[in-house]
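Down below is the structure, laid out as C-alpha cells.
Heads up, one of the protein chains got dropped from this complex, but the rest are sitting where they should.
Letters A and B mark the chains in the order given here, with residues in each chain numbered from 1 onward.
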Amino acid sequence: MPQVTLSVNGKSHTVEIEGRTLLVELLREKLRLTGTHVGCDTSQCGACVVHIDGESVKACTTLAAMCEGASVTTIEGLARPDGTLHPMQEAFREYHALQCGFCTPGMVMSAVDLVQKHPEGLSEAEIREGLEGNLCRCTGYHNIVKAIAAAQDVMHGRRETIAAAAQ
Amino acid sequence: MYDFTYTKPSSVADATKLLAADPDAKFISGGQTLLPALKHRLNKPTTVVDLTGIGEMRGIRREGNTLVIGALTKHVEVETSAEVKAAIPALAQMAAHIGDTQVRNRGTLGGSVSNNDPAADYPAAVLGLGATVVTSKREIPADEFFLGMFTTALETDELLVAIKFPIPEKAGYAKMRNPASRYVMAGAFVSKGPQGIRVAINGAGPCVFRQGEMEAALAGSWSPEAVAGVKQNPEGMNGDIHGSAEYRAHLVTVMAKRAVASAG
Partner (left out) sequence: MNAVLPFEGIGASVKRKEDLRFLSGRGQYVDDINRPGQAHAWILRSQYAHARINSIDTTAASKMPGVVAIYTSADMTGIGGIPCGWQIHNKDGTPMAEPKHPVLAEGKVRHVGDPIAVVIAETRSQARDAGEAIVLDVEPLPAVTGTTAALAGAAPCVHDDVAGNLCYDWHIGDKAATDAAFAKAAHHVVFETTNNRLVPNAMEPRSAVGDYDTTTGEHTLFTTSQNPHVIRLLMGAFVLQIPESKLRVVAPDVGGGFGSKIYHYAEEAIVTWAAAKLGRPVKWTADRTEAFMSDAHGRDHVSRAELALDKDGTFLGLRVHTQANMGAYLSTFAPCVPTYLYATLLAGVYSTPAIYAEVQAVFTHTVPVDAYRGAGRPEATYLLERLVDVAARQCGFDKVELRRRNFIATSAFPYQTPVALEYDSGDYVSTLNQALETADWAGFEARRAESASRGKLRGIGISTYLEACGIAPSAVVGSLGARAGLYEVGTIRVHPTGSITVLTGAHSHGQGHETTFAQLVCDKLGVPVAQVDIVHGDTGKVPFGMGTYGSRSLAVGGSAMDKAMDKIIAKGKRIAAHLMEASVEDIEFDPRGEKGGTFRVAGTDRTKALAEISLAAYVPHNFPHDELEPGLEETAFYDPKNFTYPGGCHIAEVEIERETGQVHLLNFTAVDDVGRVVNPMIVEGQVQGGVAQGVGQALLENCVYDSSGQLISASMMDYAMPRADDLAPVSVATHTTLCTHNPLGVKGCGEVGAIGSPPAVINAVVDALREFGVNHVEMPATAPKIWSIIHGSTH
C-alpha cells in the first residue's frame, strides 16, 4: 500500500493510504483528527477547510497522496499548545459566530487565511465575498462577519485583544 | 471514488508517456474539477498522474508582447502576480473571481483550460485574448482549441504545458454567477489588441464561443453602447432550472456591455 509522509499540526506522520484517499479521510480516519468535517460532496460547503503550507484548501478535494512533504494545519492545531485560542477562535466565541459548530472549523480556517492575505484590512462586503467557499446554515453569517472584522484588528496588531476590538 | 494508482512524474515527457501507454489514466494538477467528478464516480481512471512535480510547467514570464503562463500556475498566483496585473489586469481580475479562495489556492490554469467546462472562466480569457495553447506536442491557437462541451483539441497523451497570452491594449471580463454552483451563468471576455477585437462568451452556450456581431460592433466603436444593441440568438444557448436559453442570451449582451465598460 502506498504511503505518504506529511506534517500535521507540527507532528510528522507516515500513513498508509490508497490512491483515492482524500486528505480529509487521512485526517479523520487515519489520524482521528475529527475536527475537520465533511458537509458536502461537491466541494462547496467548506466544512473541511485546512491549511496546507499556510494556505486554505478543501481537504475533501485534495488527494492525500499529493500532500507528500506538506505541512498541514487543522483546527486542532490552531490554538497555541498551552491552549490559548487564536484570535479568530476567540472572536468567534466573543461574537457568537457559531451555533451548531459543524461548519465552524472550516469557517475559522478560511477566515484566518482570508485575514492573513489582507493586511490592509477587509470591509464587511469583502469579508462576505471572502467567505464564498464556506456555508453556514445556523448563523445567517451576521456574527461571523463581525467576528472576522474584530479578529483582523488583533491579527494585524491594530488592537491588543478581541475584547478591546469588541468595544 | 473508485481506487486508482497514483504516480508523480517529474517531466512532461514522462507524464505523456504514461498517458500514451494507458488511455484510461488521467492527469491531475489542482484537482478542483477532477476530484469532484471522481467523487461522484463519473470517471474511473486506472492511474492518476500528478503533474505538480514538473518544473517546466510552472512560472509566469513576459516575453516581449506576450505573457507566458505555465499550466501549473494556480489561480491565486495569476490573481496576485505583479507581472499579470501589469500586462493584462483583466486576467488577474478574472482569476480573482474563479470559484472560491480554496479553489484558487489549488486550481490551475492548465486544468481549467484542458477541462473546458462551459461554465469555467479561463476558456473565455484564452479565447477572448486570442491566446496560443502550448502543448507537449505543438502550439494550438485558441480558435482551434475549444471544440465543444468538455472537449478540446488535446489528444489523449497530449499535455497542456503553458499558454501564451498576447498582451492587449484593452481587455475586460464580466460574468454572472449561478446562484447555487457559483459557476458562470453567462460571461464575456473582451479584448482589443494584436489579435484584433475579440469577444468570447462563456457559460451561456455548450462551449465558449466568439460573438462575431459584437466584435464587428466594437470594431465600429469600442464602447459599451456598441454591444448593447447586439442581441445574442437564444438558439443553442443552455437552458436549465437556473435560467432559460432566452435569459442566458440576454445576459450575453449585458455581460459583454459590462466587460467593455470594465476594459475602459
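Convention: contacts are C-beta pairs under 8 Å (C-beta built on N, C-alpha and C of every residue); 3 or more make two chains touch, one makes a residue touch a chain.
These figures come from a predicted structure and were not determined experimentally.
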So which of A:65, A:103, A:122 or A:150 would be touching the chain we can't see? A:103
Could you tell which one of A:122, A:136 or A:165 touches the chain left off the display? A:136
Residues on chain A that touch the omitted chain in the whole complex? 18, 20, 28, 32-42, 44-45, 47, 74-76, 78-79, 85, 89, 92-94, 96, 98-105, 108, 124-125, 127-129, 131-132, 134-145
Residues of chain B touching the missing chain are 1-3, 40-41, 176, 179-181, 241-244, 246-247, 250-251, 254
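Following the convention adopted for this analysis, only the chains that are shown with their structure count from here on.
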Quick one: in the complex, what on chain A touches chain B? 2, 18-20, 22, 41-44, 46, 49, 55-58, 60-63, 65-66, 68, 110, 113-114, 130, 132-134
Could you pull out which chain B residues touch chain A in their complex? 1-6, 8, 28, 31-32, 35-36, 38-40, 48, 50, 52, 76, 99-103, 105-106, 181-182
